[in-house]
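One structure, pasted below without further comment.
Apart from one protein chain that is not included, each protein chain of the complex appears where it belongs.
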Amino acid sequence: MKFLIVVALIFSPGIAGAAESAKAAKLQFALNWKAEPEFGGFYAAKLSGYFQQRNLDIEITEGGAGTPVVQMVANSKVPFGIAAADEVVISQARGTDVVALFAVYQINPQGIMAHPERGFKSIGDVFNTPGRLAIQSGSPHALFLQNQFRGYKVTFVPYAGGVATFLTDPNYSQQCFVTSEPLIVRKKGKPAQSFLIADAGFKPYGTVVIARRQYLEKNQKQTRDLIDAVREGWIAYLRTPEPANNLMVKLNPAIDGDTMKEAAEVQKPFILPSDASPQELGKMSVERWKTLADQLSDIKLIKTKPAADKLFRIF
Amino acid sequence: MNFDLHPEQSKSGAAVLCEGISRAFTGAGLVLDHITFQIQPGEFVALLGPSGSGKSSLLRLTAGLDRADEGRLSIEAGQEAVSRGFVFQEPTLIPWRNVLRNTTLPLELQGWETDKAEARAEEELRRVRLVDFAARYPHELSGGMKMRTSVARALITRPNLLLLDEPFAALDEPTRHALQQQLREIWTALGMTVLFVTHSISEAVFLADRVIVLSQRPARILLDSAINLPPARTAALRTSLNYVQEMSRISAAVPIPEANA
Partner (left out) sequence: MNPNARMSSLLPPLLPLLVSMGVFELAVRSGWVPSYLIPAPSEVVRSLIDDRLELAMAGWTTLSSALVGLLLSFSAGTLFAIALSSSDLARRAFYPYAVFFQTVPIIAIAPLLVIWFGFGQPTVIASAAIVSVFPIIASTLLGLKSTEPALVDLFTLYSATTRQMLYMLKIPFALPQIFSGLRIASGLAVVGAIVGEFIGGGGLGSVVDSARTQQRIDRVFAAVLISALLGVVLVGAVNFVSALTLGSWHTSERKP
């Protein structure tokens, strides 16, 4: 009798699972960082049931420093993920066929944060003044800026994340998301000034949803449904960020509710420029992808330039 | 304190008085149980006993390397200061010093000038017939040679009390016999008091004027007797009737080890 119960227990998940898969496909959606307003629309889509309505059982998994989302997608470990636009170009140049489907930020919020007392007026000033600049060495924006401002006088130091050194060192500037770190610094009672790297000429899309080309060609409807749901989720998040913010605060205690709220507000113009229609959310143009490929080739990050239209797909 | 000075003996030896000496060690229990004896200046005394009987402990107490728990141990040398030499079971030479520098070590520690110390060392090395090897290093020497260096080192401060802890036990028999004879000759020449620890009855009888026999732990004195042999101890003596008789007499006092010892 006991034996039969054990056998039944062993096989029951399989039975239940088989029944479930007839209902919805469980799909993993891999973020490349912890829960933040940067991903607010995705969580909003889940909370508002937009995935479920379309028969999609989406599991959003957080990432961290070094999470190899592009590899995970390329090796079919997860069907969908989040990456930086330059990662897509670099992967394609190396023969990995992942494409971008949706861009969260039309204007990339990557920036350089500095102390206002130093009187900088632009990124050029930061580069041409002695001091310390923490920037992720080898990253596309670092290489672009180092090329742009050749003959720079600033000393590059490793970027370790956080704002601790910024708070203690008056001659220290660092890379940041203009929607995030400056807010944290101001919350700690110190002033902070930020410059958009986009203003210096490097404007990749920010935070793009990616999938393998093979996967989306085999699952066209599913992918379209996913992107529609994502778009609706972002529309909802832009209007009412609270539900998603409350969930994200629980997932990522490093950011408190007020900061989440502020960041969600500050990032709006980067996601949907004021004159655009919500239906344009996430859409991308071939010109910008071409510019990005050109720029990455100029700074020698890629040896061969992939065709711009291969880099993304509009749904 | 009552010491009989034997006129023939040189007065350069120390006298040792041991009264009721007891010593216990944690884990081993009582090792020495109220040991009492006297050693006259210039006497050659063998301390005989089975392994682990505490004779090494008694020697270390005499050397001042340990303190007794009970009793009194005093060493006197009349007008002179008490000066001890110690020859260990192992030669214990310093590997990175040659024979000469190993020998000068005690004088170095006492602040002697190098050339004076080395001159003295050469004297002692000559005495132990090792002066031709003065530049050699310990790893180049045989067991017997290392032991002779150790003896030279012990002698360099002209001690009035020479303590030896089974120094020849690890050597082969011919070397052992040769060194025993050399030691006796050195003693005859220098006249210091010698306390020689051994578990070998033949060695004790051959070398000493007097033998003190210790029992097993906790050690008591089983016999304290003079040896009736001529002062000159030669190789021929080893096969003489006298020698065998003395060995026999002393053996009778030595405890037979336990069956499962």
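Quick notes on this structure:
Lettered A and B in written order, each chain numbered from 1.
The rule is short, and it goes like this: a residue touches a chain if its C-beta (ideal position, glycine included) is under 8 Å from a C-beta of that chain, and two chains touch if they have at least 3 such contacts.
Fair warning: this is a prediction, and the values are worked out from it, not measured in the lab.
Summary of contacts with the chain left out: across B:Arg84, B:Arg148 or B:Arg233, the touching residue is B:Arg84. Shown as candidates are B:Ala28, B:Leu65, B:Ala119 or B:Ala226; the residue that touches the absent chain is B:Leu65.
Contact with the chain not shown here comes from a single listed residue; of B:Gln110, B:Ser142 or B:Thr188, that residue is B:Gln110. Taking the complete complex into account, A:Gln136 is the one of A:Gln136, A:Asn219, A:Asn252 or A:Ser297 that touches the chain left out.
Residue positions on subunit A in contact with the hidden chain: 68, 71, 75, 90, 132, 136-139, 155-158, 160, 164-165, 168, 301, in rising order. Against the chain not displayed here, subunit B makes contact via residues 60, 63-65, 84, 86, 88-90, 92, 94-96, 105-106, 108-110, 137-139, 157.
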